[in-house]
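Only a part of the assembly is drawn; its chains keep their places, and the rest are absent.
A and B label the chains in the order they appear, each numbered from 1.
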Amino acid sequence: MANAECPICSAEVAFEADTEVGEIVECEECGAELEVKSLEPPTLGEAPDEEEDWGE
Amino acid sequence: MLVIKVGGSAGIDYDKLADDVAALVRDGVRCVLVHGGSSLTNEVATKLGHPPRMVTSVSGIESRYTDDKTLEIFEMVYCGAMNKQIVERFQRRGVNAVGLSGIDGRIFEGVVKGTLKIVENGKRKVLRGDRSGKIERVNTDLIERLLDGGYLPVLTPPAVSRDGEAMNVDGDRAAAMLGAALGADTVLFLSNVPGLLRDVDDETSVIRELRVGDLESAMRDVAKGRMKKKVMGAGEAIAAGVGRCVFGDARIDRPVRRALDGEGTVITP
């Protein structure tokens, strides 16, 4: 399983086998919501904050 | 001043609606119509090989993922087929209607979301390039010019962002904010259900009356899917000064008149 570094606390975050780009994962160390930026190489970024909204 | 939102789902009878609204306009009632077009949009999008992708946000609200191609199809159906066919129905009845989207004259102006947090196949994801947005302002100058000229404004999404980009917005919310901005006495939400139903499968279980204080629980316990947005919209409209909102049935005869007479779910402050 691939690992990536948490951009907030630099802890190791493990990717599941079926992790997809764009998926939201949580850093077990600091609990931050992270977004899978790429699989090759495994990279994480901060997930955009929660904005409640609707479209038609 | 009366704002009437009519949905775009199957089963809605636009001729009956046009008969009723034409009669009101002839009686001198200042009306503004807002319409949807979701079911025809799904049909056309599928035929054009770009089927609709509905997504559910992490807070459980369903919306259409609107990429560039989808927005073009959305404009073709809402601003083209639906809007002009509704305007044509009024012209046939001697009512001088004028069809506009929220981009025209920046009637509906707001902020593009761009990114959405959704749940898909059990996974939480970030979805980018979504040209949906939230209305923050209704510019009523153009609408008032039309009303003063004796025209019937027939409005439709999309809206426009501050920097002039078209964006998909919820028609119910647009109608609610329009009602507030125009100081409407009543905003009607007509759709293919007789009102807010206690039991979604039982069309006789219409909740007859609600106070704005009950909307929170109604949102949580009763309203499902699209009805959630109507309830949200109604709450905002009343909070901004609209006299009352009524959820009525757009499939029956004289749908506007009967909703005005309280047939459906009446929401008051």
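Methods note: contacts are C-beta pairs under 8 Å (C-beta built on N, C-alpha and C of every residue); 3 or more make two chains touch, one makes a residue touch a chain.
Since we're looking at a predicted model, the values are computed, not measured.
**Q** Given that each chain type is shown once, what formula states how many of each the whole complex contains?
**A** In total, the complex contains the protein chains as A x2, B x2.
The rule we apply is simple: only the chains that are shown with their structure count from here on.
**Q** Express in whole angstrom the distance between the two chain centres, defined as the mean CA positions of chain A and chain B.
**A** 36
**Q** So in the complex, the part of chain B that touches chain A is made up of which residues?
**A** The contact residues of chain B facing chain A are 36, 38, 57-59, 61, 63-66, 74, 113, 115-117, 123-128, 130, 132-134, 157, 168-171, 173, 229, 232.
**Q** Under the touch definition given earlier, write down the residues of chain A that touch chain B in their complex.
**A** 20, 22-24, 35, 47-48, 50-56
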